[in-house]
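Heads up: the structure comes next, in structure tokens.
Omission of a single protein chain aside, the complex is shown with its protein chains in their original locations.
To keep things simple, chains are lettered A, B and C as they appear, and every chain counts its residues starting from 1.
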Amino acid sequence: MPAECDVRIRMYAQMARSRYFEEAIKVAYLEGKQPLFNMAKGPIPGEMHLSSGQEPCAVGVCAHLRPDDTVTATHRAHHIAIAKGVALNAMAAEIFGKRDGLSGGRGGHMHLFDAGVNFCCSGIVAQGMGPAVGAALAAKLGGSDAVAVSFIGEGAANQGAFHESLNLAAVWKVPVVFVIEDNAWGISVAKRASTAIERNSDRAASYGMPGSFVADNDIDAIYAAAGEAIQRARAGGGPTLIEIETWRLEGHFMGDAEGYRPSGEVAALQTRDPLIVYRQRLAAAGVSTAELESIEGRELRAVTDALQFARKSDYPAAESAFDTVFS
Amino acid sequence: MPAECDVRIRMYAQMARSRYFEEAIKVAYLEGKQPLFNMAKGPIPGEMHLSSGQEPCAVGVCAHLRPDDTVTATHRAHHIAIAKGVALNAMAAEIFGKRDGLSGGRGGHMHLFDAGVNFCCSGIVAQGMGPAVGAALAAKLGGSDAVAVSFIGEGAANQGAFHESLNLAAVWKVPVVFVIEDNAWGISVAKRASTAIERNSDRAASYGMPGSFVADNDIDAIYAAAGEAIQRARAGGGPTLIEIETWRLEGHFMGDAEGYRPSGEVAALQTRDPLIVYRQRLAAAGVSTAELESIEGRELRAVTDALQFARKSDYPAAESAFDTVFS
Amino acid sequence: MTATTTAATARRLTIAKAMSEAIGQSMDADPKVIVLGEDIGALGGVFGTTQGLLERFGAGRVRDTPISETAFIGAAVGLAAAGMRPVVELMFVDFFGVCMDAIYNLAAKQSYFSGGHVCCPLVLMTSVGGGYGDAGQHSQCLYATFAHLPGLKVVMPSNAYDAKGLMLSAIADANPVVFMFHKALQGMGWLGTVPGSIVHVPQEMYEVPIGKAATVRPGRDITLVGLGLTVHLALQAATTLAAEGIEAEVIDLRTIAPLDHGAVAVSVAKSRRLIVVDDDYRSFGVSAEVIAGACESGVDWLAAPARITHPDVPIPYSPALEHPLLPSAAKIVELSRQLCRGGAV
Partner (left out) sequence: MTATTTAATARRLTIAKAMSEAIGQSMDADPKVIVLGEDIGALGGVFGTTQGLLERFGAGRVRDTPISETAFIGAAVGLAAAGMRPVVELMFVDFFGVCMDAIYNLAAKQSYFSGGHVCCPLVLMTSVGGGYGDAGQHSQCLYATFAHLPGLKVVMPSNAYDAKGLMLSAIADANPVVFMFHKALQGMGWLGTVPGSIVHVPQEMYEVPIGKAATVRPGRDITLVGLGLTVHLALQAATTLAAEGIEAEVIDLRTIAPLDHGAVAVSVAKSRRLIVVDDDYRSFGVSAEVIAGACESGVDWLAAPARITHPDVPIPYSPALEHPLLPSAAKIVELSRQLCRGGAV
């Protein structure tokens, strides 16, 4: 089945690109922050939330999306931006606070906007959920079959905006899919200490919408569940809630000592690194090592190029801080 | 069974008191507002949300409560205040904006506070839900078996605070009961136009707590459902969500022309006026007309006295507006 | 900027009707304009801001919402980003606390965070003001609360002419505009209305520019700055003062953010006396900003600038408590006399 195989290879490529991007950012972020870690220093300032380990959620869902579909994402959004097709060079430059960044350095890591592919993200937990409902309504009113996807973490599912947005989406029956990346942690607070039930997908029943749960960070299963939901949305069947079990291989943000995390948890998760797992699965399905390595080489180069582009770009002129407050 | 009968008679008395109170307020509110209705005029200014028809919810639930139990209520709260045992004279005086009012005229109809019986209400939809969780936690930490009850309307069940508060109560396993008075309307918006599912009690499953629905504005059924929930809470069994079908016999607030309401709806509800229904039920159960009339006479007098007290009380001194901003 | 017209041609409208007319005309002209909010459908808005729109444009474009301000204001931002022009109602400004994130962190910052690539043409209309006994969660003004936060334009008309023109400007604007309307001027039967707010409103579409104050009465002796309701109080006070030989210049801010400091500076350069009249809480309010701006412009005051405001207490329910706290023409007259006594007058 070459078509399906194509998709899987594309998904592997995107996962790899995303992981390479995070690894490159991680290195760059630590520049100037050693030996004394100080967030303000180095070429990338501020908080840095890496997504390593969560690639399957972004890639498996966005594999179904078109540029005219909208995605709203979170503070931990690099993987989602990459999967949605955000311009990689401009994204890297934005994270470096440069003039050629997506927003000329005004937004940064937590505020990546690419109007070309209808992607945005935000630093406030669950803030993107209402806008996704609005984007979906716009599509519906405009007679298009575009959809919107709102990504959140499992911690965000306890925020009021979650409830309001799911209810509104269901009442309006708009084409939106809510995707929860359940990495088991909201900073230092474990899901079981903050969420009254085990699976947020069960909360879909409160809104009369279908809910599904995908275990084990499995990209093929994610692809299938998201495909069903997105197709239903395009066909006018209304919203869906999906919760995906995934894993946070890094700290909440860089510099997080993770003293709250049970010892061995991360090491155990690393043995199930979705990138390695998927590589093995594709190999078992007959994709040659040569092909995998060629993909990896290509994606690594794209990432390296993007960071080089970012580094070479100039800083914005100070006066430009006063531009675009109003459009 | 004299004990149960006692309760039913007490409940009837409270329902009657509540209804008489609303009817007396209604008359007083219209003073000075005719022929030209202007909210600012007359002895009672501002918005006025009457509770006529919703007495069973308040009375059936509060029949289980003690003064050390907390109740947080809504903008439509006279019936709940009365059922919780708020001082009637001071409550009436507060609504008249008088010095002898519960808060010396600072709060008014939407802000009735009686610390003696741990009652408060508020003008912001769903605002009381968090405080009820806090009151319940205080009881739990203090080793008391007191509980908290938070009343809201069905419209409020789509507010973010609803979701956050139910989850928090369940995570903390505190003794709180959430009671939804489903009168089918949030101002002019019908429940089915604003709520994605038919019964909010089904939303209890999102928090792993028991949910129950009481049909038909039936005070005996409300009493039973609330009793179970409150007893569970006192025993350390955690929170419950109850939705009660009730009816709004008046407009959202006084002056509401209710053009949005299907014609005949109110008339049909009036034929099932819970006060009349319960009177008939008690009569059928053997309570004599004489006893019922004596109760009614007593309650009417209490209400008449309260309004007279309110009218006779002085207005507060203007300077007192500057007091109690800080305790 | 109230247009004058003969009695014969006058279309005297309330602010409520002027707002509804402006929204309706915009909806006619541009299919991208839609309306969202609580009770804005069949009811036509609790404050009459959407009268007749459901009947004319249907439930697709005039959408009653659940009581979910965070979600529907957030949705409006999503609609705006997708090219629609939503007009959203927050029924009372007092409710901002349940949804301010969607307003100030989301709508207000879309343009900036996106480097101007995503715009947010959204009008958030909301009622302000008290004086009718609705107590402390339904009578606030909160002008400064919104005006302090960059990325939001904030306007408030004092009459129906400005209401229509400002609404049309707001809908045409590519940015989020908070359109405040004062309950005491709204023209709802059940609320009582200051007659001066009901003025001639041309049938055709026109804009009143955002960011420009209006000098609604010229005068040399003292500058009275007001907004919304307090403009009418200032005008009333000016009439009384004129009889005593004090000529007050009255400025209607019309736009709260960005504030037209220039208009105030021109006036105080001449009068060298200033009273700001503001029914919002006193401290950290519009009055402080107007005074600070005037001072920065370097005025050689004849008397220290002053403010008449609601004091820093929650708004009490009882009329016996609330009424004395509100700005009034009498308070303006008295303070103006004090400032002018012993001065150049």
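FYI, a residue touches a chain if its C-beta (ideal position, glycine included) is under 8 Å from a C-beta of that chain, and two chains touch if they have at least 3 such contacts.
Keep in mind it's a predicted model, so treat the numbers as computed, not measured.
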item	value
Touch partners, limited to displayed chains, of the chain removed from view	A, B, C
Options C:Thr215, C:Ser297 or C:Ser328, residue touching the unrepresented chain	C:Ser297
Candidate in contact with the missing chain, chosen from C:Gln51, C:Thr70 or C:Ser267	C:Thr70
Residue touching the undisplayed chain, where the options are B:Ala77, B:Ala135 or B:Ile244	B:Ala135
Touching the absent chain when the full complex is considered, from C:Phe57, C:Phe72, C:Phe96 or C:Tyr132	C:Phe96
Identified contact with the non-displayed chain, of A:Ala161, A:Leu249 or A:Ala302	A:Ala161
Contact with the hidden chain (one of C:Asp173, C:Glu289 or C:Glu322)	C:Glu289
Those residues of chain C which, in the complete complex, touch the missing chain	70, 94-105, 108-109, 112-113, 135-137, 142, 144-145, 147-151, 257-259, 281, 283-289, 291-293, 295-299, 301, 304-307, 312-314, 316
Touch residues of chain B, complete complex, unshown partner	70, 72, 101-104, 106-107, 111, 113-115, 118, 120, 122, 124, 127, 129-139, 141-142, 148, 160-161, 164-165, 167-168, 171-172, 323-327
Residue ranges of chain A at the interface with the undisplayed chain	36-41, 44-47, 94, 97-98, 101, 105-111, 122-126, 155-156, 158-161, 186-189, 193-195, 255, 259-260, 315-318, 320-322, 325
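Rule of thumb we're sticking to: only the chains that are shown with their structure count from here on.
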item	value
Centre-of-Cα separation between chain B and chain A, whole angstrom	45
Distance from the mean Cα position of chain C to that of chain B, given in whole angstrom	36
Chain A residues counted as touching two or more neighbouring chains	160-161, 164, 167-168, 171
Sequence positions of chain C contacting 2 or more other chains	65-66, 68, 70, 98
